[in-house]
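Only a single protein chain was left out; the remaining protein chains are all shown in position.
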Amino acid sequence: METERGLRTRMLPGLTVLTGRGLAGWMVIVGLAIVLSIVVMTLISPWISPYDPSALNVGPLRSPPNGEFPMGTNHMGQDMLSRVLCGGSIMIHVAVLSVLFCLTIGVPIGLLSSYVGGSLDKMCSLIMDSIYAFPGMVLAITISAMLGRGVVNMALSIAVVYIPSYFRIVRSHVLTIKELPYTVAARSIGAKGDTILFRYILPNVVPSIVSVATVNFADAILTAAGLTFVGLGVTKDIPDWGWDLTDGRTLLPSGAWWVITFPGIMIVLLALGFTLIGEGLSELLNPRLEQ
Amino acid sequence: MSFSRKAKGISTTAIVVLLVLLVVGGGLYWYLTLPPPGPVYKDTLIWGTTDSVENTLDPSQAYDFFGWCIIQQTGLTLVEIRPGSEAGPEDIIPALATDWTVSDDMMTWTFNLRQGVEFEDGTEVTADDVKYSFDRAYVIYDETSFQVGMGTFEVLIDSVEVTDTYQVVFHLMVPCAYFLQYVACQAFAVVNPEYAAYDSLTEYVAGDARASYATDCGRYKLTKWERVAGKDVEMRLEANPNYWNADEEPKTKNIIIKMYTDPTALRLALEAGDVDIAFRHLTATDILDLQDNPAVKVWGGKGAAIQYMIFQEHMPPFDDARARRALAAALDREAVCTTVFLGQAKPLYSIIPEGMLGHTEAFKALGDANVELTRSLLAELGYDEDNKLAVDLWYESSGHYPQSPEQALMYKEAFEASGVIEVTLYAADWPSYRANRNAEIMEVYIYGWYPDYIDPDNYAWLYFASWLHHNYIETANGQAMEALWAQAGSAPAADRPGLYAQIDDLAVQDCPVVPIFSITPYAVTKPNVGGVVMDITQSWRLWLIYATVG
Partner (left out) sequence: MGLRSYIATRALLTIPMIMLLLSFVFLIVRVLPGDPVLLHFEKAASPETIELMRQRLGLDKPLLDQYFEYLVGLTQGDLGKSMQDFSPVGQQIFSGFPATLELTIYAMIIAVGLGIFLGVRSSQSYNSLQDHSIRIFGIVMYAIPIFFLGMIFQMIFGVFLRWLPTGGRIYPGMEPHGLKIGDLHISTGLYTIDSLLEGNVFKFVQALRYLFLPSLTLGLVLCGVFIRLTRSNMLETLRLDFVTAARARGLKEKTVLYGYAFRNAFLPVLTMMGLQFAVLLGGAILTESTFSWPGLGRYLVDRINFRDYTAIQGDVVFFGILVAMVSLVVDVLYAYLDPRIRL
């Protein structure tokens, strides 16, 4: 029978892994906490938001934060608190989807290309390098305009920008591990290609991939906001922090600071959370500063 | 001895006193006879705007508000409309023409030109130039150009005849009661043959403002037109010394036009004092807010730009007038005007805006937010709460119309308030929006109209615009409407309002288009700016604007 104490002793070691590692560990914990709370908030938002975030004129136009509307209302009389609770949905969807696309496309290509080597590798590297060096926003805008509006299309356009990063990190790991003695040994005793890939190489690559993925998340959120600002986001009737930023910008000179500030803080927090995780993880994985 | 000295002293004093008196007296006299000091005007004003020239400044092709605006500053039409007036028949004032006569059948219009009017290069404007301007438009016209003049020239003007050096005659194909209003619009600006080739457009030339326009007998010269990466960045107008009335106009010798990327950037520039005038566009919230700001002056005008809703009549159920009437009844105009435009737009129940003859309240018959009527009409077509009518509502997303996304949200809410309609929103940027309109793929969409010329005809025409593809034109109602419209175009002035009212009444029964609101234009300036006239013509007469110094 599991005692409570027994459970705790099982959980705690995991936590100690992180807390015991100093600042980097704490960064990951804090980052995770931020991200998880925002995600949870967005998930339960339909049940906890006081008003329908799209409902117009629920309150006086541009009302400052007060008892009835803790985060005020915007220029269409929509409740900002509800919009803040529900507005992350689109961005999180876009971010998650784009990471999924990258993982399913970038990682396999990276593994295959660098393992097989030769001219396939050269060609893939060339393509990936071209995309990698390119201004991400420009590419995202072009592709997004091409595909049209919608969450999936936004995710795709951001994914294209990020696939090279996954490719590169996977490739650099594979090239290193490929030549390590134990891999060579494995091959010499007849281990097949995919065995080597999946049993030897992939497990080592995963931590770095996770690191890239977190930066990918953060960037996806900011790019999604940028795309909405430029007019390539979802239609106006869907609550989205990107829209609030765009509208809030117009309202700020008139003194309605609450429309841009609260969603802005949420975006900053979410991007911050992911970046903390990413930075913390990469420090944990590449320890070099044990002063 | 003392006597002579005393005498000398007295005479010196006397002379001094006399001199002083003379000087003071003379000065006093001079001061009193001085003409009263006139106001001292600033030499240069900066106008900040988010607008830009859509294509060219060639009157045979230009069709955008800003393009016409610039043409109006630099060029002249035969007649103009008195600033600040109601743009009625008695408000037509001479410009390039000094007087005119019209035949009884309203088909022959004779204009006598002002003598001594010069183009910028000093050559005189004669009747030949007027004929050149119109004939040229025919030659250049090709279906790909955004041309309003041509669409009208073809069906209205038969020929232009030069009967004397300073006299030109227009022979029309049909009688036209509002021809003078027409002549006052910028499609009729006279071009300088030197800069307007007979068979090709005068287009933007980088670095050479002079070659970029041809309408140059007006108040201003265009001395700078800068485009960076395809977008207008700055334009510069300087007083034209050869203008026939150069003593009076323009009031401000130099106008610099600075383009800003969006209304917020413009508002900030205005508040920071970077521009003297901000016109087109500021958001409704900004206008409201600035009205309380003592550092700026807000000028409101008369609304003539309207927004209306269009139904694609070949997409069922919108081929049935009941469906169209149902949606029209569900509209809540007051809500849109209050929420989106903060009172800076007026609900419109007629295709003709307020302030123009022929304006009615016809569409009030369907009511506002009249959900009972909506439900009953849709029920007849088989739609109810369990079987909702699915509507695709389109709006324009690149800022061509004011706050289209917000409008769309309001319409969606109004339609769904009936409980029997379900709305899906679609957005398209302006070029695509227009192409979609032509391809007739938008089920229900929001559109706008700026008057080409100030006459109810230009609005009533909307019921019959070819690109709206109306089935109803084949109906008895539609035929009646068209007949009335043709009649109104050439009826005596007193009869016209009644005729347009009848058109509106018939329109309510079919709802081919549904007028929603008219927009009040605003300009915001520094407090020392004056002379801003915003009348029903929507003309932006820069030559009347001035800023006092000190």
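Per-chain numbering from 1; labels A and B assigned in written order.
Convention: a residue touches a chain if its C-beta (ideal position, glycine included) is under 8 Å from a C-beta of that chain, and two chains touch if they have at least 3 such contacts.
Since the model is a prediction, treat every value here as computed from it, not as a measurement.
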Using the touch definition from the top, which of A:H93, A:R187 or A:R249 touches the missing chain? A:R249
Taking the entire complex into account, which one of B:I93, B:V228, B:A480 or B:A493 touches the absent chain? B:V228
Using the document's definition of touch, tell me which of A:V40, A:L100 or A:M146 contacts the absent chain. A:M146
Residues of chain A (touch criterion as defined above) contacting the omitted chain: 22-23, 126-127, 129-130, 133-139, 141-143, 145-148, 218, 222, 225-226, 229-231, 245, 249, 252-253, 260, 264, 267-268, 271-272, 275-276, 279, 288-289, 291
With the missing chain put back, which residues of chain B would touch it? List them for me. 46, 55, 63, 142-147, 151, 203-204, 206, 227-231, 233-234, 236, 256, 258-262, 264-265, 268-269, 271-274, 398, 429-432, 434-435, 438-439, 466-467
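Just so it is clear, only the chains that are shown with their structure count from here on.
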What whole-Å value do you get for the distance between chain A and chain B if each is reduced to the mean of its CA atoms? 48
Applying the document's contact rule, which stretches of chain A touch chain B when the two form their complex? 54-57, 61-62, 75-77, 149, 231, 235-237, 249-256
Contact residues on chain B for chain A in the complex? 263-264, 267-268, 271, 283, 285-286, 288-289, 335, 339-340, 342, 395, 397-398, 405-406, 408-410, 412-413, 425-427, 429
